[in-house]
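Removed from the display is one protein chain of the complex; every other protein chain stays in position.
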Amino acid sequence: MSAVFDVERVRKDFPVLSRELSGGRPLVYLDSGNSSQKPTQVIETMRDHFAMHYSNVGRAHHALGTESTDAYEAARDKVAAFVGAPSRDEIIFTKNASEALNLVAYSFGNRTNDDPRFTLGPGDEIVISEMEHHSNIVPWQMLVQRTGATLKWFGVTDEGRLDLADGVITERTKIVSVAHQSNVLGTVNPVAEVARRAHEVGALVLLDASQSVPHHPVDLAALGADLVAFTGHKMLGPSGIGVLWGRTELLEAMPPFLGGGEMIEAVWMDRSTYAPVPHKFEAGTPPIVEAIGLGAAVDYLNGVGMQAIEEHERALTAYALEALGEVPTLRIIGPKGLDGRGGTLSFTMEGIHPHDVGQILDDQFGVAVRVGHHCARPLHLRFGIPATTRASFYLYNTTGEIDALVKGLHHVQKVFA
Amino acid sequence: MSAVFDVERVRKDFPVLSRELSGGRPLVYLDSGNSSQKPTQVIETMRDHFAMHYSNVGRAHHALGTESTDAYEAARDKVAAFVGAPSRDEIIFTKNASEALNLVAYSFGNRTNDDPRFTLGPGDEIVISEMEHHSNIVPWQMLVQRTGATLKWFGVTDEGRLDLADGVITERTKIVSVAHQSNVLGTVNPVAEVARRAHEVGALVLLDASQSVPHHPVDLAALGADLVAFTGHKMLGPSGIGVLWGRTELLEAMPPFLGGGEMIEAVWMDRSTYAPVPHKFEAGTPPIVEAIGLGAAVDYLNGVGMQAIEEHERALTAYALEALGEVPTLRIIGPKGLDGRGGTLSFTMEGIHPHDVGQILDDQFGVAVRVGHHCARPLHLRFGIPATTRASFYLYNTTGEIDALVKGLHHVQKVFA
Amino acid sequence: MIAESMYQELILEHYKHPQGRGLREPYDAEVHHVNPTCGDEITLRVKLGDGGKIEDVSYDGQGCSISQAAASVLHELATGSTVEESLSVVDEFTRLMQGRGQVEADEDVLGDAVAFAGVAKFPARVKCALLSWMAYKDAVVRSA
Partner (left out) sequence: MIAESMYQELILEHYKHPQGRGLREPYDAEVHHVNPTCGDEITLRVKLGDGGKIEDVSYDGQGCSISQAAASVLHELATGSTVEESLSVVDEFTRLMQGRGQVEADEDVLGDAVAFAGVAKFPARVKCALLSWMAYKDAVVRSA
């Protein structure tokens, strides 16, 4: 792929983008923040592996076992390189970002582990934010309920920025877990500043990078977080694969989460010893071909270039901010300028429920957006609204598609006028 | 597919079976107990979904979202029907059998749940067996370490049968978790008898059906277990998908396991309410296309007929028991007759390490078997051996392949004579 | 266009001019139902009258046109009918909604509610249409 970004050429790699929906509507897919489409390169890599090379990994010593193991572990190498992980063994494959976040939450307050960073009880505090996805809220609620610890959070300003008020992070804070980029507001959070404050009091920092890794060049080593979670299906990879990255020393200090085959070193009936990371956290048969598919996705993204993708999305976002600004009664929830935001735009329209917006866009214009609270209900409560309509962009989107969205929105207003 | 079982016809559906390994060896795949190969029908279903219909499920309201959701939920219907689940909502999709088993283990001793069936502490007992896969051992070890409860187990007789000694299950037993079919011995365990004893004392019964559901007609409603775990990749489905079945009332009584998107009803910053089953246990974006692939696998298995598959494997097993019986110094670990066993044969050969057996079989004859402890180290310790060589059969295997195995074993003996 | 089969004139009419909206006293039971996937909410009250009749169904809530219109139609159909009659309408409506567009609507039973037939093809919206109707069923049970 050439260094010059050619969106039409990119689009050809995504079979679904040439699809006609019923009634002859062409598909306008503006829901990549929910899940991205997959290029032929990913689909065919998976198909080929299933068809000609598949077997279980690690435990199988025969020719196919070696092929699958090599491909699976090569995917780990690719993902590690893609996000700048200092060591490939720090990449743990999970089923999605949610499992990765839960894995970290479950490593606290485990009676069998006495590493002081992971003990948790009454008086201890966990800090999240009001703009988190449910997957970075509920695991912590469940944790504090189990342990008697306290859950605290940063608020969100009217502009949709993290309100880094003093006093939220205290000496009692054990971990701060926040989104790198909001899946509703598009806001990119000041990770370095959050990490600085957390580390000052000896707290760990977990970053939910589900919405950033797919869209920006990310260098984990430079970010300052201790643990980072992201998910394959939002970055051109298949469903069923997610990633947790952590510093080796930290991963070693954490208790295992899921127990079973492949995460052990030796097992007796009454006790076990565990494999070194990353295998310690990969119990059972992993999502083998899904990891391989994610590896192919990473290859594809590298081929296009993350810098080019970021710039393309930035141009789309600029275009959309302007175009949407001209739709009457439309109110964007989140930063209205280009600074410190990604290509995710959520909005309301006076007197019209997002469900109705989404339905008309879909039915009459083939425009796929997401409507609802986008798994961030507390953020919507914060803004006093039950739901928003969200358009989110990726490398394959065009300004023409934004025009289609805007045209659709005008029609929506006519229907419900 | 016709009602008469035609193995050559079946084989044509599995692309890898026509593969030549390097050096011109044809592949002889006798490692389905580890993971099965995939028919074109499964591979193409997944490819088509990724290429033309993919989007996130549940949360997406547009055309593609509806197509993915319909296909994902249809897969649940198919799996439910395949195993005779009383309700389709009792089928929970996990990433593998290990996650399913851990999910159940984590529902015990959770401070936030006071259902007496799931409380756990010192004095309470959990019962497993010596023939379990690590995935049905380690989660329970971790649980008793966290809670102070006691782990007990049924032994295994010299013939490789469950030793249902009295006194293992007691009034203090909270759950009995055993394999339906051993992944090493091939032994099929007397589930009804185990369930009867467990239910007598009010204990729950979890069945690890990873090795039975792929190979026999299974009717969950008739089995007598309360919870059943199995895994997609061993039953012609893709990697990355497993299943937990449980009675609705029980699943409702269990606390949620992974927290996050889609498993909630409503979320506030400080508390949440949870979705009804099955979604309560499916946090985050599920393995969508993997579930759809598993649905296609179930269709395929139904098309061939589970009864026919069982009979075919039984014939192969009879043939193999006889043929292996004639290899000098070869000792089968597990039932030597056809009764109460499936198509999994593990064995040792005097003075030759299974690693060497497996390597020569693979390198010189293209025969893929598994060597090692097959994630059942305690069972190997029980028999005083570090490892075995295991051949395991499935619908696509032939007696000719068993001949190739036997021929290879004779050669192995020559090399290490 | 597909949407036309969903956004029937009648639905838009009820949405723009909801019938019986607002919470009224007295009542025998009040319920609050939420559709967590979209944040739609309804608070609904039922007042039973003589002879097993429904004297009033009053409600308030927020949601999309489908959920709002469905509540309005429900109010019209239930008020004044007997508990039994109204529950059989609820059942028929539920059957229609869960029929994925495969079920033939019984106009005699459903009356205006037949306008929602097109919604059945959109699984994500079925919950919107059913929100008030399920709340109603719940309220009737609690008022008994």
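Labels for the chains are A, B and C, by order of writing; each one numbers its residues from 1.
Everything below uses one rule, namely that a residue touches a chain if its C-beta (ideal position, glycine included) is under 8 Å from a C-beta of that chain, and two chains touch if they have at least 3 such contacts.
Keep in mind that this is a model prediction, so the values were computed, not measured.
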{"item": "Chains in view that touch the one left out, judged over the entire complex", "value": "A, B"}
{"item": "Touch with the omitted chain, as defined above, among A:Asp70, A:Asp115, A:Asp219 or A:Glu311", "value": "A:Asp70"}
{"item": "Among A:Glu265, A:Glu322 or A:Glu350, residue touching the chain not depicted", "value": "A:Glu265"}
{"item": "Positions on subunit B where the hidden chain makes contact", "value": "22-23, 353-356, 359-360, 363-364, 371-373, 377, 380, 386-387, 415-416"}
{"item": "Interface with the unshown chain - residue positions in subunit A", "value": "58-61, 65-66, 69-70, 264-266, 273, 275"}
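We take it that only the chains that are shown with their structure count from here on.
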{"item": "Centroid distance [mean C-alpha coordinates] between subunit B and subunit A, Å", "value": "30"}
{"item": "Mean-CA-position distance for subunit C and subunit B (Å)", "value": "45"}
{"item": "In subunit C, residues with contacts to at least two other chains", "value": "36-37, 122, 125"}
{"item": "Multi-chain contact sites of subunit B, meaning residues that touch two or more partners", "value": "59-61, 65, 264, 266"}
